Each structure stands twice: as C-alpha cells, then as structure tokens.
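For this depiction, one protein chain was excluded, whereas all remaining protein chains were kept in their positions.
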Amino acid sequence: MVLADAFIQGILMGFLFALISLGLTIIFGVMDIVNFAHGEFLMLGMYTAYCLSISLGVDPLVTLPLCGAVGALLGLVSYYGLVRYLLRGPMVAQLLGTFGLMLFLRYLAVFLWGIDYRMIKKGLLVGKSLTIGPFHLDMTKVVCALLSLVAFTVVSWIIFKTRVGKALRATSINREAASYMGIKTERMNALAWAMGGITVGIAGGLLANFYYIYPMVGLLFVMIAFATVALGGFGSIKGAFFAGILIGILETVFPIIGHLLKTSIIGPHYKMTIVYLAYFLVVVFRPRGLFGWEQ
Amino acid sequence: MGAIREAFDFSDFPLVERIGFGIFCLFLLAFPWLGMDSFGMAVMIQFLLFSLFGMGWNTIGGYGGQVELGKAQYVGIGAYTVAVLMVRWDIPYWFSMPLGVLIALGYSFLIGYPLFRLKGHYFAIATIATSLVLQDIFINWNFVGAAKGIELPIKGNTFLYMQFTNDTYYYYFILAYFLAGVLYMNWFRKSKLGYQLRMIKIDEEAAESLGIDARWCKIKAYAIASAFVAVGGSFIAVYNLYIDPESVMHLELSIMIALMAMLGGAASLWGPIIGAAILVPLDRYLGSWLGGHKELMGVDFMIYAAIIMFIAAFEPRGIWGIVERYRGRRT
Amino acid sequence: MKKGLFLSLLVLAVAMGLLMGPFAGGVAAKAKEIKIGVIYPLSGAFAAAGRDLRNGAELALDVLNNRYAELGISIAKWEGIPSLKGAKIKLIFADHRGEPGRGADLAKRLIMDEKVVGLMGCYHSSVTKTVSAVAERYGVPMINGSSTSPVLTKRGFKWFWRTTPHDETFTKDLFEFLKGLTEGKVRGVKAVPKEEIKRIAYACENTEWGSSVAKVIEQMAKEYGFDVVKGILYSAKSPDLTTESQALVAAKPDCMLFASYISDAILFVRTLKSMKASPKVVWGQDAGFEIPDFRATLGKDVHGILTRTVFIPKVVKVKKAAGKINALFKKRYGTDLTGASGRAFVALQTWAHVLNAAGSTDPKAIQKAANELFIPAKELIMPWGGVKFDKTGQNVLGTGLIGQYQAKGGKVELEIVYPFDLATADMVYPFTTWK
Partner (left out) sequence: MAFLEVRNLTKDFGGIVANNDVSFSIEEGEIVGLIGPNGAGKTTLFNCIVGYYRPDGGRVIFRGRDITGWKPFQTAREGIGRTFQLMRAAGELTALEHVMVGAFLHQEDRVEAEKEAREVLAFMGLEGVADLYLTELPLAIQKQVGLARALAIKPVLLMLDEVASGLNPTETEEMVKLLKRIHREKGITLFLIEHVMEVVMPISERVIVLDGGMKIAEGPPEEIAHDEKVIKAYLGEKYARGL
C-alpha cells in the first residue's frame, strides 16, 4: 500500500523532472551544449507566473503561455547574446559561459525581487489535492504530469514529423552536412533554444503553483535535470522522458523500501545518492545513457 | 635529478615573464612584512590555496582536456583524514596529511577506472555525481562527525600539528605548498605525461595510435589532480579548525576550482594562478563590501558573472590565452 | 612581441592591483566609537534570516545610541555607553553566506583590520564555530545571540558567551509541554491520554543544526517515555520533499517534529497537506517555522502548528518593554519581531550592558564584566529570567516559548501555549488543518 503510494508519487515527480529536463535535452541534442543556466530559466518562469498572477490578479494557470513566451525570449536572447559566441570555443568554455549566465540570471533576480520567498497563494490548483481511492495526489502535480505528456508529445511530433523537425535532426546529426543541404543551422540553434526556453518556462509556471519561489530555486532542480538528461542519454527526447520517470520512482520508492525493511541505512537521506549512483552505474555500462546515440 | 632540473627550468618562458614571476615570488615572500591588514592576509591565503587547487585541476582539466567537476570530494578526503585522525587518535598533521593524499590517490584510481570510460558531458556529470554521493555519505557517517562536522582540538603553536595562533605561519605554510605546486607543474607540463595528455586532448584516436594508453594516462592525471587537491584540503582542516561536508565537499567548491583555472587559462602554468588572483579577491572584497549593502544585493555577483561570460565568449582559452595569442607560444 | 610584453605586464599589474588595492586606504578610527563586528548570512540562501537579524541588531543600536525614554529599558536612556562617557557603538556588518571558512576570514578582518572590540553573530552554528575559534585565538570577546547548537558552549572557550538557550533547553521544553498535555496543564485542552501522542516522528535538516536537534530529540524522547517511530535527516536543498513526507506519513506518528529552514519548512507543509497527513501535534524547532515568510506564504495552512521560539509578539501581554519595542520594530520594518530579530536585539543589548559594566574596551575587563553580568528580566524583551552566564558562557536564565499559529478571521496569529502560565490562548488540539 505504502509502496504503491510511493510509486504513484514517484511517477508524478518523474513527470515533472522529465518536463524540466525536456528543454535541456532539446538544446543539447541540436548543438551539444549543456545549459547550466537551465535552472535559472525555470526560476524566471516561476517569477513570471508569480508576478503576472499577482499584478493582473489572474489565475496562475492563465499565465502559462506567457511563461512559455518569456522562456522563449530568454532562450533567444541567451543564444544570440552569448551562446553563439561560445560555440566557437571548446566544451570547457561552453560550460564556463553558461555557468556565468546562470550566476548572472540568478543574481539579476536577487537584484530585481530581493531574496524573499514568495509563493502563489490563490489559484485553481493551489493547495488542492486529488483523492483517488486511498491515494492523495497534489492537484498541481497531476496537471503537471498531464502537461508533461502533452509537451513531450508535441515536441516529439515537431521533431519527428515536421519539416522543421527534420532540419533540426539533420543539424543535430551533422552540422556541416546540414548546412550543405541548405539548412540555416544558426537558425536551427536559435529554434532549439527557443523551444527549450518555452518548455522550461511552462514548467516554471506550473511549478510556481506549488513550489516556493526564490532566486536560488533553480539550482535545486538543475542537478536533477542534468542527471535525468545524462541518464536518458544527452539529446534523446525519449531518454529524458523515461529517465525522468525512473528518477522520480527511484527517489520516492527507494527510501520507502528502507522504511518497510525497518532499516535506517536506506532512507530519505540517501534519496539523491541513489539517483546519482544509478546514473553512475548506468553510464559505466552504457556510456551513452539509456537511449543515447552511438557515435 | 633530471626532474628537479626540469622543475626549476623556466627557460622556455619569455624573459619578461620570468622576471615578472620572480618579482611576484619576492612579493609573496615579503608579503607579511608589507604591513597588510589581516583580511588581506586571509585573502592571500585563500588565493594561494585556490591556486593550488587550480593547478591540480589543470593536470586533468587543462592539459588533459577532461571537464572535471568533482574536485571537492578530494578536498573533503584530504581535510577529513587530517581532522579525523587528529580528533580520534591525536595523530600529527605530518602523518595524517600524507595518509590523506594516499587515500585520495587510492580512491581516485578506484573511481577513475570506471569514470574514464565516459567522455564529454557524460564524464562531467558523472564527476559531479560521484562528488555528491561522497558528500552524502559523509553527511550521514557518524564516525566522521556526520553533518555536524568535526572541530579540531586547539593545540596552540605547534609545527607537529601545524596549528598556529598567527596567520603569518599559515601563510608561509600554504606558500610553501604553492611554490612546490608551481615547481611540480613546471616539471609536469614538460613531462612525458604532460605531452601525452595534450595529445589526448587534441585527438584521442591519434594519441592511441602513438602507443598511448589514453584511459590510463587520464587516470594518472586525475590521481595527480586529486593528490594536489587533497593537500589543499589538509590545509583547510588545520587552518579553519572546523570542517563539515557542506563547506569542504560542496558542489560549488568543485565548480569554483574548475572555474578559476578555466578563467585564468587552462593548460598553462600561470593560468590557474591568474584565475585565482582575480576571482578570489573579487569574491572576497566584493562580497565583504557589497554584501552589506541591501540595495546593491546581487550586483557583486552580476559583475562577477559578466566577467566570466565575457571571457568564455571571446577568449575561450582564458585570460592567459590573450597573452599567449600575442606572444604566439603556449607554455 | 612587444604587445606580448606589454600585455603580460598589464595582466600582472592588474592581478597585483586587485590584491593590493584594497589595502591602500585604511579607515581612520573615530574617537569615542566602539566597534562591534556583526557576522550574519546577509546574502545567499539564508539572506531572509540575515535581514531579520540585521534589523533586530540595528534597532537595538538605534535604541542604545539615541534617546527613547518611553521604552522603559535602561539602554533606551543611555545614549551611548554611560561608563565610557557616552561612547556610541558602531556595528560593522559582514556577510558569511553560510560558509564557515568565509566567516572565519571575516572575523579576522573585523578583529585585525577594523579593530573591533567584540563580535556578534552568526546564526548558523557551523559558522559560529569557526568564528568563535578565531575570536578565541585572538582573545576577542564574542556574544552569540542565536546559534543553538548545544556544543558551542561546551568547548571551554573563555571568550564566548551565548545569550540564547540552546537546543537541549528548547527540546526539553517541547517534552515538558507534551507531558503537560497528558496532565491537562495546557490551557483549553483536557488531559490527553499519553497513548494518543506517544508516537513521535521527526524530520531534521542534515547540517550541523538539524542533526544535533535530532540527537537531542532521540535522547529526550527516551527520557520522557515517548516512542520515536521515524527519524529522518534530509537535505534542506532538496527539490522536493515528497519522499520525506511520505516516510513520515507512513510511520503514522502522533507528533511530527521538524528542524527546518524556511524553504524546506514551507515545502513540508505543502507536501504533507497534499497528502492529507493527520498527526495530532506538529511542532517546528524555530528557524523556518518562525520566520515571517513562513506564515505569510502558507496562510491558513499553518493553523495549529506549534513552533518553539524565543519571542512571540503576544509576549507584550506579559512584558511591557517588549510591546513598545515590537511596535517600534513593526513601524520601521513592517513585520513583528521574531525569534531571530528579537535575539539579535538582546545580543546587542547584552553587549551594551557588558561594556557599561566593564567601563573600558579592554578585553580583560570585558571578559570579567561578562562573567559577572546580570541583566534582570524586566530589561529584556524576551520572556527570560534575565541574562546571567555560567562558567561555560551559557546564559542560564534563558527559556524557550512554544507558540501556536491560530487562524482567526482572516489573520494568522502566533499564540503562546507554553510556558503554561504565559499562555495567551486556548490551544488548538488535535491538529486537523491538513485533513
């Protein structure tokens, strides 16, 4: 019973992790760059939802499209203002650059909004929970899971079924070849950043419904997003989805096993450890993650 | 003998750099008598410490080109070995420090072996992951004080335990490590391993075709880096006299170490030193001055971040890269 | 080549300049000013607490250096330190960001460069450890107002005094309170059978502070005959606490005890509520549970939650001074005094009394004065018996409070429920808010 509950909670968390990781993996897939500032995009998405719902007095759910728009804008500005230049350098410089961007955005938020904790208090989903049989589920997380599914479906559709998607994939497989084929790779990069920004912006807007908002909030999620994307295989959409859910389940079920076995060695204090350990073990045996591409 | 000669041989640097470094060394030696205030001293100690960390990282991260973001675990190993042995069995620093380095070496071989199956981003994330796992273990491990950390007994002035009531001693202590580190790195960059690593960084396939066991070379470089960092960690233990997993094994420490070396210029002798010389004072002084002003909250970090972004975008080889580009030679 | 030469020199010059620059201009010391260094977490993840602490200390400074006769406490009439010819205190704030190493460096700066007479701070017990070690090494007195790790005053330090009670005292208060609950001593609640509240589960954050609280809880529970059915140490920086909450709920405890910082405290409440957790008693060990953000953010969801604290605005009913100072504080900063700001106030107040008694800024005189100090209860805004240090430097007259958040109309008030004789309202029992 407890286990089943943990399992369901884990899957719900997993959907959220997957949604947050989606943007990261899109960007990586197209241009082999890990965006350290991803968590900060999420944070700014949360602030967008917060500020809009407070100042306009609307339900935070209504602000989701705007959160997505802010995310897209953020992605584009980051790409044209910074990342474009980073691409010329080695991987080290790319990490350094996006790390700088992360610090910059984080403290920009500190400067703009201060370090107070904020929380959306009113809203359709806020504080509601859904009771199915013996299970109590946080309403936001349920909606989050649904939206996560939608986002993955839409993104997969765009990437695998449309012409733009074909161009994106061509760019990701071989940049030079793609540019010979007349694909404007620069524009594809920007598109990837915009898409990544939209998904993470929406994730932020949703998260704002049940999570507190403050400038350092990004760091909490970005590590999990890294682990998710790496576990699933960098650049793999399917990988991010399943790895997200796997991590959600691992993280919630593992400590409960400890509880059921009545041992304190296995417990919530190791919940992140198990996630990182799982990642480590998986990549040692499958160096490209669960669904990563062979080179 | 040859190795020692190589370590002291700076002849492939332009004269001006040799003179500059000489002056800088004199400045470092004379620093405590220049009438600086003690915060200046504390900042200098941090600068030397982070230079040491950065130089260590540079072996694997700079020369080897592997983006390694888990050095904090070795800071922890070095610091904890000294602290635990001193608290539990009253073992002097000069016994526990080498032991800590040995443990760091052993551990680095142990995890380096699976770790270097990975490449690129998978490797980078995996180094973070291993560091976080070790931190979690220390947080929950009662023998080493768990999350509460360990306080070292205050012993007064003693060279055996390397505890002093005056920071000047600590300063010369870390300066000695720093200079030893510079000499080691000066040898290292010209050593067989140093060249092999750079070859691996350029083209791993080509390196293997020249009979280089790339994975083994990387593991060796990783171990050297870990030993360096563990030495620095042992210093932290006796300098702060209190350590906890949060302060010596934190992810941000790992990133800071890599950041300084990268910003200053990876794969160069002076790079990590320059990186530390810029970032440490910037961090400490900006933090200590602006941190107190409510209305400017965050501005210090924004300046800091802007510098990092600018360097990354326009001079990916770091600040020293600018100099190298003009003088046309890398060292 | 010439360019290379020029650039190398330039880089070297810049690097040196950065190192040397700050040393060039020293601050000329003004006469008749007593500098106290204050090290708080002013930025970073704990900046909210840092701001609260700073406000408390600054208010106390204002009260001390200027005349506020209507407040009815001695420092309000002093306008400086009387025995030092009205010398004013000057606070020099420094930001440790929660990092012990940084705290130690700042302590050195304050001691050696700013030549402070004494130190105050640091909130985080871990930082207080390194800072007090520096103070001890340099023989500079340090008064700590808000770090509650018991071990701090068990280290035989000669230059360290702590005004606040520590976690052992606080946790003992909790168990005294629970015992009182079974004996019918709590206002508005009939004696509860012990079986009904016997099962205890706790979740403590896993750094220095939380883990020492956990240890004390385990120990006290045994002493008072309660069962700890679940104990969790968790990371306050965890992105979600679903797992932890679930483990708590799964253990079906009667009492849930927390030692949390603000972000995790908020998250716990939200998550437990979504799981419709139904413990009978929810108690938080200060920190996150009593910072204004907690109540402001969660609103009615906190109805019935107990928090151990050292200051509750309702104290004004029993302490006149507290009411006036709270009003002043609220006027200036918009919130009520909290345990953090209140204790920062008291810490500075204690400094003023110590300096006045010493009549000198000589460390030895201060040490002597601090050891012999007695501040009577009527001077304090805290509901303590006063301030008097024992041999270890611990204030033996400090006591804790337990408050309960109660939603009344649209507002959430923090009412005192312990000590029983200070109770300001009937206790809400059992806890049903999340059902």
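Some points to look at:
Letters are used for the chains, namely A, B and C, taken in the order the chains are written, and counting of residues starts over at 1 for each.
Going forward, a contact is a pair of C-beta atoms (placed from the backbone, for glycine too) under 8 Å apart; a residue touches a chain by one contact, two chains touch by 3 or more.
Note that the structure is predicted; figures quoted are calculated from it, not measured.
With respect to the full assembly, the chain omitted from this view is in touch with B.
Residue B:K192 is the one among B:R18, B:R88 or B:K192 that touches the chain not shown.
In the full complex, subunit B makes contact with the omitted chain through residues 2, 6, 190-192, 195-196, 198-199, 201-203, 205-214, 267, 330.
In this section, only the chains that are shown with their structure count from here on.
If you average the CA atoms of subunit A and of subunit B, the two centres end up 32 Å from each other.
Touching two or more other chains at once are residues 43, 47, 51, 206, 233, 235 of subunit C. The set of subunit A residues that touch two or more partner chains comprises 110, 115, 269, 272. Subunit B makes touch with subunit C in their complex at residues 14, 16-17, 20, 23-24, 27, 36-44, 46-47, 139-140, 146-149, 151, 154, 165, 167, 236, 240-244, 246-247, 274, 277-278, 281-282, 284-285, 287-288, 291-292, 294, 297-298, 319-320, 322-323, 326-328.
By the touch rule above, subunit C contacts subunit B in their complex via residues 1, 3-5, 7-9, 11-12, 14-16, 18-19, 22-23, 26, 42-43, 47, 51, 93-95, 97-102, 104-106, 108-109, 111-113, 126, 129-130, 133, 136-138, 149, 151, 155, 206-208, 210-212, 233, 235. On the subunit B side of its complex with subunit A, the touching residues are 61, 65, 67, 114, 117-122, 124-126, 128-130, 132-133, 136-137, 139-140, 251, 255, 259, 262-263, 266, 297-302, 304-309, 311-314, 316-317.
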